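A single protein chain has been removed from this complex, and every other one stays in its place.
After this line comes chain A, so read on.
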Amino acid sequence: MTVIAPPRVPSRFLPVIATFVVFVLTFGAGSVRYEGFASGQIVANLFIDNAFLIVLAVGMTFVILTGGIDLSVGAVVALSTMIAAAALRAGWPAWLTMLAVLATGSVLGLGMGLMIHKLRVQPFIATLAGMFLARGLCFVISVESVSIKDPAFRAIATESIPLGDVSITYSVVVALLVVAFAAYVLHLTRFGRTVYAVGGNESSATLMGLAAGRVKVGVYVISGFCSALAGLLFSFYMLSGYGLHAVGMELDVIAAVVVGGTLLSGGVGYVVGSVVGVLVLGTVQTIISFEGTLSSWWTKIVIGVLLLAFIALQRLIVHRQRDLQGLSRD
């Protein structure tokens, strides 16, 4: 009976491929223009400087895949640095501090997730509330910047792992592990596939007997956990806790995820894409620092242009798919 021609290049890969091409082009442009740009260490630095962004982008990818959004991540990063700095100053051991930070982030995520699922609050509003709450809590702890002097933290922050010619930090290892684990969860577990199902059509996912509610709450817990973990990485990077850290970072993360090819309406996207999205942002920043005379605000301008371009690309793809469906419907 009905035989369908196999789809050609799966259009769902197009955005990720496009992002990768953009990354190669930007990096190539930098290499042509600046002496010493095309070195392994520059690539390694992209990861070192953006490890926390990668972790945040992973959490955000889960949320956006379900069709949600998490605006609280920047504030949770700040809160995490603050809790870490304050706890260490109070003499807590490093492991207990880290545990406390991760627990706080996860619980905040759980709270927002429950609000979104049980009370049917819009994710935008629920996480906006979470953002104000977390940002406010920072200043309850201290209005000043608190520096971190704990030897364990300093050791983790400064120690580098040599890999041939280049060296990376522990933060990079953590970030890459998070990416690998997230990819595993998203593609090879029922939880992960349900994330995609909820993003594709939530009521269908429910009718298919999938645990849509648990997944919807779960992604915010994951994002909260990732924010806290990113907060720890950020505190290694800054070696201080401060309520004004990571202001607006949630928007950078969302930009990276979208540039990485994840549809804001949910259901389509890859963690790897988000990582490449972060790398594109990082490369643009690196080029601007190589240029020296350019204001760092140019980063924002380039990111803005990229975002627009990618959203336009996604619309094009979605439209083409709809056309295809329209044709085959009748």
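Details
Heads up, the rule we're going with is that contacts are C-beta pairs under 8 Å (C-beta built on N, C-alpha and C of every residue); 3 or more make two chains touch, one makes a residue touch a chain; residues count from 1.
Keep in mind that, in the parts below, contacts and distances are computed from a predicted model.
You can't see one chain of this complex, but its UniProt record names it "Sugar ABC transporter ATP-binding protein", from the set "PqqA peptide cyclase", "Cytochrome c oxidase subunit 2", "Sugar ABC transporter ATP-binding protein" or "Menaquinol oxidoreductase". Only one of A:Ile125, A:Met208 or A:Leu244 touches the absent chain when the whole complex is considered: A:Met208. Screening A:Arg33, A:Lys149 or A:Arg190 for touch with the missing chain picks out A:Arg190. Remark: the omitted chain is touched by one listed residue; of A:Gly74, A:Gly224 or A:Gly267 this is A:Gly267.
Hidden from this view is one chain, which touches chain A at 1-4, 6-7, 10, 12, 184, 187-190, 193-194, 196-197, 199-201, 203-210, 267-268, 321, 324-325, 327-330.
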